[in-house]
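One structure is given below, represented as structure tokens, and several questions about it will come after.
Only one protein chain is missing from this complex, and each of the others stays in its spot.
Moving on to chain A:
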Amino acid sequence: MDEEYDVIVLGTGLTECVLSGLLSVEGKKVLHIDRQNFYGGESASLNLSQLYSKFKPSSQKPDNLGGRDRDWCVDLIPKFLMSNGELTNILVHTNVTRYIEFKQIAGSYVYRSGRIAKVPSNEIEAIKSSLMGIFEKRRMKRFLEFIAKYNDDEASTHQGLNLDSNTMNEVYNHFGLETGTKDFIGHAMALWSNDDYLNEVARPTYERIMLYVQSVAKYGKSPYIYPLYGLGELPQGFARLSAIYGGTYMLDTPIDEVLYSEDGSKFAGVKTKEGTARAPIVIADPTYFPEKVKKTGQRVIRAMCIMDHPVANTNELDSLQLIIPQNQIGRKSDIYIAVLSDQHMVVPKGYYLAIVSTIIETDSPHVELEPAFKLLGTRLDTLMGIAELYEPVDDGTADGIYLSKSYDPTSHFESTTDDIKDIYFRVMGKPLVLKKRADGEEEEEALNGLE
């Protein structure tokens, strides 16, 4: 090939695939390359052979694990989608929902004082919750009512508080909430992974609690949904969107050389085994331009635990999120556990998958996960990996090289969609406005009308 494109995208992680899809729909001519022979990059779901060759290359995959290789879809990055979150919004507006089926995550749990319990998401659940004593339940109920009724334009709903000047801790204290209650509101509902938010203004926390509450309200069981066959379906779905709108895909194609303009200041193209492709712009994940990214200073440890039983004290649920707030075990950042089963088609029948993750705080990171392992019970096998998190040094406007950030340890995709929208803005020079795509049914109707 010796071809010209509007944009070259390197890496088929979720961020790159969403951008590739959005730009193709806008009429950009996109060439999308991945050095690996599967879709998804860091956000892939791996089958059993891929998983063991990545995390335990010296040992064969164990014989005692059942099912076919492709009955296993183990996410490299554990996350769930908020039902009312921005990724859901993008999926719906691009019609990528036609290629992927979603199911609810059956429950959302939090660890408090040595026990785990369901996170209450509304006033009624708060009253029933075993997380709090009788008086605290009433305080929690009043707090949730305040959140639900709060309206910027009606001072009577403010209870004398100002979300843009009062800190979140001041808001909590206004309702007289205990530290343990603050823990589960801030960490299991607002999904902050540390306590910095307490001394910051209340509005971001208010918005996060609203997102949680509205997401629960949408389908009921938990605020989360999850794609059948694993998160790796998401990049594939957006890659398909891109391909349908003319995007060209080359997997298993390492980049032999990055080409620059004559003065060396701007991106000009790439050379691969297929030849030369030129474009003024490249969007890539951090691994393609290691010299143009820096460490964020955060490192994440993730452990994929293969089990043959559900997690104790969770009503035998087929899927759930369990958060261990940092305060509860004397840490600075929370430990997240994502539990899945054959109900989401990510393991064969009879198996459960628990992915534990946290930000590393000590020199022996695997020991930091012990509190989570205790809650999980016996594990058939555990595969662990440590990831350094990267972010771009420059915003890309000078050299045409736009780089995504590493996937962070948060339990959902809200920071990923922020990054997507931010890169879109820098590349296109305008904010992302989601438009509804004409869908197949409409095309069908139009075609049938011709008969």
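What we mean here is this: a residue touches a chain if its C-beta (ideal position, glycine included) is under 8 Å from a C-beta of that chain, and two chains touch if they have at least 3 such contacts; residues count from 1.
Basically, contacts and distances are computed from a predicted model.
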Missing subunit (named according to UniProt) among the choices "Elongator complex protein 4", "Vacuolar protein sorting-associated protein 21", "Importin beta-like protein Kap122p" or "GPI ethanolamine phosphate transferase 3": "Vacuolar protein sorting-associated protein 21"
Residue of A:Thr15, A:Ser129, A:Thr205 or A:Gln236 touching the missing chain in the full complex: A:Gln236
Sole residue of A:Asn194, A:Gln214 or A:Thr253 that reaches the chain not shown, by the stated touch rule: A:Thr253
Hidden partner chain, residues of chain A it touches: 38-39, 70, 83, 88-89, 91-92, 95, 97-104, 106, 219, 221, 225, 228-229, 233, 236-237, 239-240, 242-253, 274, 342-345, 433, 435-436, 440-441, 443-444, 447-448, 450-451
